[in-house]
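Below is a structure I'd like to ask you about.
One protein chain is absent from this view; the other protein chains keep their places.
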Amino acid sequence: MRIKPSFSRRAFMVFNTTLLALVAFICVMPFLNVLAMSFSSKIAVASGRVSFWPVEFTTTAYAYITKSSAFVTALGVSVQRTLLGVAVNIILIILTAYPLSKPKSQFPGRNILSWYFVITILFSGGLIPSYMIVRYTGLMDTLFALVLPGALPVFSMLVVMNYMRSLPPELEEAAHMDGATYTQSLWFIVLPISTPTIATVLLFSFVGHWNSWFDGLIYMNSADHYPLQSYLQTVTANPEQFFRNSSNLNSDLAVMLGLVNSRTANAAQLFLATIPILAVYPFLQRYFTAGLVLGSVKG
Amino acid sequence: MKTAPVPGKSPGRRNRALPLYVMVAPAVIIVGLFSYGAMAGIGIAFQKFVPTNGLFGSQWIGFSNFRTLFSLPSIWGVIRNTIVISLSKMIGGIIVPVIFSLLLNEISNKYLKRTLQTMVYLPNFMSWVILAGIFVDILSPSTGIVGRIISSFGVKPPFFLGDPKLFPATMVVTDIWKSFGFGSVVYLAALTGIDPALYESAMMDGASRWKQTLYITLPGIASTVILMTVLSMANVLNGGFDQIFNLYSPSVYPTGDILDTLVYRLGIQQAKYAISTAAGLFKSAVSFVFIVASYWLADRVAGYKIF
Partner (left out) sequence: MKKAVAFFLAILSACSLVACSKSESPAAPAAPTAGTAQQAAPQESAGGNVLDENGRIVKFDPPIDMTWAVTTSAVMQFKNGDTYDNNIWSRKYLEDHGINLKVAFTADGTSGAYNDKLNMQLASGDLPDIVHSYQYDLFKNAYNAGYVKDITDTYAQYASDYLLECQQKYPGSFDYVSFDGRLHGISFFNDNRAGGTLLWIRDDWLENLGLSAPKTIDELYDLAYAFTFNDPDGNGVADTFGLGINKDLITDYTTIYGLLSGFGVPAEGDGTYFRGADGKMTNAYLQPGVADALGFLNKLYVDGILDPEFTVKDANVMQEDIASGKIGMAFGRQWGTWLPWNLVLEADGVTVHSYPVPVATGYERKVGIGNDAGGEIFFLNSKFKNPEAFVLLCNTFSSVYNMYMTPEVSSIYADDEQYRFSPVVLTEPQEPLWQPVLAEAFRSGNSTDLPARLLNHYTKVSGFESGEMRDSEAYGLWGQYALGASVDICLNVYAKEGNLVQNIIGATQPESQSEYRSLLEDLVKQSFTDVILTGDLSKVDSFRSSWLSIGGQQILDELDALYPAK
């Protein structure tokens, strides 16, 4: 049955579509602006003539970045850190979520263990104690310092656990009748049907590792070991703050002069750093709608 | 109750569960070391902490650090800022995604819908480091594009990031900008969960779209909205460190400084470790109450258990 839409309905749809298009544009506008700036001349950027299209097109900003090895090095560290970090996260999430998804009868101590993990969301020791632990374990200045302290993302683990719990127990029971071990049933039965949830937490884990910056600054002993976001934080850190805190006139001057010249280069670096996210996220997008909702709301 | 068949040949529940214990062991050890190990450092909050003496050699002084903390001239302003900013973000973070998902739900063209979704989810996946770099640039009153758009209407562009009056609002708006799209995922899912038969019978009865929204759609997602509201209560003292740290400056401290940034400045920049830890513990303790309350409410109101 199809009813011809009324005038007010059509007017609403036009209005609604326009509004949503505008909203969506506002969401991507800053990125377009930065992209345009990165391809514009310094002068055009400094005089505020760049909107969404490059003015006085040039690729010097990109040439400058690729010439400075710091960006490339940091990119490499970020890739390694993200691969290692996501792998560790996902393995631990699965290994923790699966046992905890079992009822108490099969896994005594389940509730105590759940609290054991949940409490770490509620309380943390703070920065300095965490720093000391990393130092005492000898992880300082290694990739593991960025990976191990957050090796188990508890919230993601809970999402996966809730999902696994919602699976009908009959699925596994049949396998166990045939003598399958827990490991086998996890691997061959539970994991394949948990793909949407795992893809979701994988996305979060990926984004989390790719985007985190503070730990890199604190735990790495040299800028060569910084992941990309830490590196970007140091080069694009709010210059005003430094400007105001500084008592030295000459360094004020250096910063202010640098400010005038660094905008295009910053724009290019910011844009390049977003590319991996842009590349990964469409592939995982179809999963997270289903996975997140199933895991978190219907648990 | 019949026991479900479980793997393992040896008798006794514990032995049968052994593989499960082996599986959780790595996480138990790592969390024990890094999370619980660091939690011991909370003790610093009750010490006259001297780095040379360490956690075990420093003098215990009870609540003195908390007294110092609450006599800082800026502390009440900071608490107020934290609550103002986080509450505004919580409220906006519920209302905007709900409205957005209701509007998006009206779009029938699948491809348009998908494209819009892809665009609005995007900012959520960007780090505040990158977004701060972008916002500092585009919000600059003299050269930023936002400033130029505003001045093209003949209005003086305000200094969003430098004016203490505007800074909190800027934080709230940019945070909602970043997260509303992704926040709408949950509501869109709830919307698809509404039984289409309800709409069909409403149409038979001649109910207008507006009436349908009012009497079917909204009640349909109400439980989700309530649940998300309750869960967001846990963030009452989370002003958003990553965002504010990367965007603030001393000129906006009066309205923009939040607990997390204060903890950072006290602890790392000014080396007042004990007071900083005390401030962090204060935040954790208050948040703990709110988190527990929100989970309890979530269970009571929406029947949602975190585990």
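We call the chains A and B, going by the order they appear; numbering starts again at 1 in every chain.
By our rule, a contact is a pair of C-beta atoms (placed from the backbone, for glycine too) under 8 Å apart; a residue touches a chain by one contact, two chains touch by 3 or more.
Bear in mind the structure is a predicted one, so any value in this text is a computation, not a measurement.
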Selected residue (touches chain absent from view) among A:5, A:103 or A:138: A:138
Option touching the unshown chain, where A:12, A:52, A:155 or A:187 are the choices: A:187
Given B:46, B:121, B:135 or B:159, the one touching the chain that is not displayed: B:159
Hidden partner interface residues of subunit A, rising order: 68, 70, 88, 91-92, 95, 127-128, 131-132, 135-139, 141, 144, 148, 183-184, 187, 217-218, 220-224, 230, 233-235, 237, 239, 241-244, 247-250, 253, 255-257
Sites on subunit B contacted by the missing partner chain, in the whole complex: 23, 25-26, 29-30, 33, 50-52, 54, 72-74, 140-143, 156, 158-159, 162, 250-251, 253-254, 267-271, 273
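Methods note: only the chains that are shown with their structure count from here on.
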Averaged-CA centre spacing for the pair subunit B and subunit A, given as whole angstrom: 15
Of subunit B, residues touching subunit A in the complex: 3-8, 13-14, 16-17, 19-21, 23-24, 26-28, 30-31, 33-42, 44, 55, 100, 103-104, 106-107, 112, 115-123, 125-138, 142-145, 147-148, 162, 177, 181, 185-186, 188-190, 203, 209, 224, 227, 242, 246-251, 263-264, 267-268, 273, 276-277, 280-281, 284, 287-288, 291-292, 304-307
Touch list for subunit A against partner subunit B, complex: 3, 9, 12-13, 16-17, 19-21, 23-31, 33-34, 37, 45-48, 50-51, 92, 95-96, 98-100, 102, 105-108, 113-114, 116-118, 120-130, 132-133, 137, 148-152, 154, 157-158, 161-162, 169, 173, 176-177, 179-186, 207, 210-214, 229, 232-233, 236-238, 240-241, 244-245, 263, 266-267, 270, 273-274, 277-278, 281-282, 285, 288-290, 292-293, 296-297, 299
